[in-house]
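Before any comments, here is the structure.
Yeah, one chain of the complex is gone here, protein chain that is, but the others are all in their spots.
And then chain A:
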Amino acid sequence: MLVTSDLQPELSQSSVRTTMAEGGEEESEVFEITDFTTASEWERFVARIEEVINEWKLANLAPGPPLLKGELSTGEWEDRSEVVTFADVRFGMTLHRLKEKQQVQTPGDMEEEDCQPQAIQDLLAMENDFPPRAHCLCRWFGVRSFVVLAPGGHSDSIQSESKASLLLSSISIAVNNTGCSVPVFVQTQQKWRRMYQGVCEGGGLRTNYDMVHLKRIPPQYDHLAGLLDVFKSKIACPLPALPPVTVSVRFTYILSDWTQSAWTQEPPDFDIPYGGNVGGAEFGKLPFGALEDPVSELHLSTTWPCLSEEMIVDNSVYSDLDPLQAPQWSVRVRMTDNPQCLLGDYLSEFVKICHSLESTDQLLGGLVLDDDDKDPSRDVSAALQRLTEPSPLPLPTISDVVSNMKTRTKFRRKEAPIGGELLNMILQFLFPDAALEGFPRAEKPSTEQGGEKQDTAEYKETYRQYKSSPEGSLVYQLALCMCVVNSNHGGLRAVAHLWQEFVLEMRYRWENNYSIPGLPEGSPDMSACLLLQKLQMLNCCIQRKTAREARMKEAANQQASAAAAVQDKPARGSTSAGSDGWDVEDSDEEFFECETEMEMETEENIASNSDADSAQNNTLPKGKVASNSQPSNDRTNMHKSESAVSFKDTVTSQPEGRLKQCGDLCLLDSSEPLYIPITQEPGPMTEDMLEQHAEVLAKLGTSAEGAHLRARMQSACLLSDMEAFKAANPACKLEDFVRWYSPRDWIEEPLTDETGQRVLKGELSPRMRIPGNMWCEVWDSARPVPARKQKRLFDDTKEAEKVLHFLAALRPAQVALQLTPMLVHAAILRVEEEGETSPPALATMLAQIQARASKVLRAPNMDAQKCEDLMELVRQVTLVETVIARARSLRAKFNTEKARSDDGAQELERFVSSLLEQPEVKVIGAGRGPAGTVIHKLFATAQKAAHSFDDDDHSPSEHRAELDSCPDFPRPAGREYILRTTVPRPCPVSRPCPQRMFCTLIKEDFRLAGAFTSDTTFM
């Protein structure tokens, strides 16, 4: 007997009924106390199951409307779980329920006994046969709502027959007692075997669900004929002639040999762009694509949805079931698990090194011949340096910079991670302004690289969004090089090596006044990454240093030639800004001064071209850093000793450092025009400097003294401006300064004077008049010193050294972390560059990656969490890359390109796109549609290939014949049959009851899942 586990729950159940609810009917009017104090474990178990069934309101449910086609797969399922215990064994009790589309079912409104449970009615419904995606119980029994009782632990299982039958009787009783109209199953045997038995009862019918599972297909049941025999014998029809059985069949064929259409996408060529043979420009690109076919198998399911057993023959010798003739085809593809994808690999390898703790020394230690890095004093000075004031704050300087002059690293060539030729190529790629060997360098404007696309707002947003660096800028390119070098040329050591070279190049450029190429012009851009800001800062330093040194040189030249060119003096004097004859004063120094001013003025105009402010604000042009390297002369010293009050009287002192007249304003106490002085530029700042500043300022607290101190700390710039103003306007007073500097604090009112004339009378605003306010205080302490003789507000030497130290002190892992924004940015651009629009979900995925990247990269933390977030990002990028690779693979396999001219092209494209997004895709037109034709060909080709391979020893003619006769399709890998009928059971006068058996025939898995219904009314 094949069907072994016939447990006859009827028997056990009736016996229980008598023990539990003895005489229930007769006593129903009597007030009943349920006493569980003496109940057995088993009784408590049953009671608990009943409790859960009631809690879930599963009793007496009215059937819902018939399911729509495919609703079991497409609909939304909900699960509920409870724990029930039997003695000390835990069971999970889970309700799986398809959410109703239209709510018609209200619990308890169906009291009539007659109503057949939904599950029993659904046994005969054919709209949801072979659902592409469903719980196996749905697939086997067509149920839309069911409860499963399964052993709690993963390894727990119900092995023994007696335990299984005890469980089954328990649920039978519970179902019966509660009137539960949803089928309840128990899972027996090892979980992987998916063995279920169950029961559903209601409306005078009971369905018993039972199952057989074998490792091998018994030969007598290897076809429809045999299965029909089992089905019929199991039904044991009491009628002389069984009504005809309806059959649904699905055969599934697997294609895993793609022969002709094997993975064709050319694997990105490592050796050429990254191996060092071709131009270094190739370094600026990340690789993309899968290295192996991301599509592994195609499963074709051919379905005959509704056949009468009389119409078809399917037995051991012959079968009518030719896949080409099947009315329905559907396809699913198996994808390769985690196919190797280049972009994803490169990214994840790079993010991985962000965890490393090794220092450059540890990595390259033995290789570096000169090692003044190890000088301990260097670190100390750096630490002190960090404590000292960032430029505009007049905090005391604790230590001077230890100037650490270095030449480029000398490696013992052979041991270097990156070979000399390759290294040169990379450096040339990064610094295209430098000749290969570095000498002589072409000094040229440095911004082309970083500046190309800068104009478009969208472009600007992109790098701001990721707090990265403009596409194509030096930092961006460096990130790409580092990534390639990490993957192809020695991992972290290579990164350490390249970084070391990079830092040395930075120092070289600082020391030799070569500005750094490929950086956006101007002050550090705080919406970009810190590394870019640091390099911009260095560039600012280089530019100021260069200008300063050029001025000094020119000044020296002019001083030397001045004496020789005394005759020119008047002419030059008249071209200077002053028209009042002041400049004509005869002094060599004054002459020199005038020249310097003019030179600075033009320079200023050039420098401020990029500065939007200067256009709208011509009252306050920016000055230029003046050199402080010239020792102040005697006259300045004299001024120093003078008090500000007495200064007013020294009208005879010479004006210095004038930029231009301030409109037609004149000094209040004299008729002299009011001059705007040349002023110092406050220093640029990077975000970390700013943060330190802000912190220091905030620490001063919110008290009045704190506020005062804060103002004082920030008054350096004000003091410098006041001093410059005094130098340019020897007869000035605070009111004059305010009129230029803060015009809103100079209040003018029309008055009528003694002579009856209306004049404007001005005075300082109340807030400026407060005795002892900061402005007066600073004014009083200001000496007349022109900007060029003042202490520099921005010490470019010191700031440059700080940047260089910052760069040199980064561990390779930190370098990598600093570079990740650019890399993620580049990866996103790389994916976009592929221009894939299919499947449509790609766009959503990409948008999610962008949003996530924006969040992760802008978050200020630089810790382990960040690395994890980055890894997750990389995984998402890899997924997109994989999906694109899948799309391409499928397109190649289905030859969508070649079919372009046909109508079929569009259909194929749609088909491919569906395959990527849906678990199973219907083939329109089955074997005769455009996709069907291609699939047929794919199978036929694979078959031919397989046969020609097998039959090597046959003669050619035999072989030909063999090939011709070989079927286009292999044997189906799986066959599924659903057999249905309606039969009165158990006796001829019983009502006709739905019967169903689902059969799965796979090579190593044979399963019969039967649902047999009988009428309980006349038992």
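Please note the rule applied: a contact is a pair of C-beta atoms (placed from the backbone, for glycine too) under 8 Å apart; a residue touches a chain by one contact, two chains touch by 3 or more; residues count from 1.
The working rule: contacts and distances are computed from a predicted model.
Undergrad: When one chain of this assembly is omitted, its UniProt record names it as which of these: "UBC core domain-containing protein", "small monomeric GTPase", "Ubiquitin-conjugating enzyme E2 13" or "NUBP iron-sulfur cluster assembly factor 2, cytosolic"?
TA: From the listed options "UBC core domain-containing protein", "small monomeric GTPase", "Ubiquitin-conjugating enzyme E2 13" or "NUBP iron-sulfur cluster assembly factor 2, cytosolic", the omitted chain resolves to "small monomeric GTPase".
Undergrad: Can you work out which residue in A:Q714, A:Q814 or A:T982 touches the chain that's missing from view?
TA: A:Q714
Undergrad: Check each of A:L68, A:V83 or A:C136 against the chain that is not shown and name the one that touches it.
TA: Touches the omitted chain: A:C136.
Undergrad: Which listed residue (A:Q558, A:Q876, A:N895 or A:T982) would be found touching the missing chain in the intact complex?
TA: Result: among the candidates, A:Q876 touches the missing chain.
Undergrad: Considering the whole complex, which of A:A556, A:A859 or A:C987 touches the chain not shown?
TA: A:A859
Undergrad: From the listed residues A:V83, A:L214 or A:A851, report the one that touches the chain absent from this view.
TA: Considering the complete complex, A:A851 is the one touching the chain left out.
Undergrad: Spell out the interface residues on chain A facing the chain that's missing from view.
TA: Touching the chain left out of view, chain A contributes residues 132-137, 139, 192, 194, 252, 299, 332, 334-337, 392, 464-465, 467, 526-527, 613, 616-617, 619-620, 622, 681-682, 685, 687, 690, 693-694, 697-698, 700, 702, 707, 710-711, 713-715, 717-718, 721, 741-742, 744-745, 765-768, 770, 773-775, 839, 841, 844-845, 848-849, 851-852, 854-856, 858-859, 869, 872, 876, 879, 882-883, 886, 916-920, 973-974, 976, 1000, 1002.
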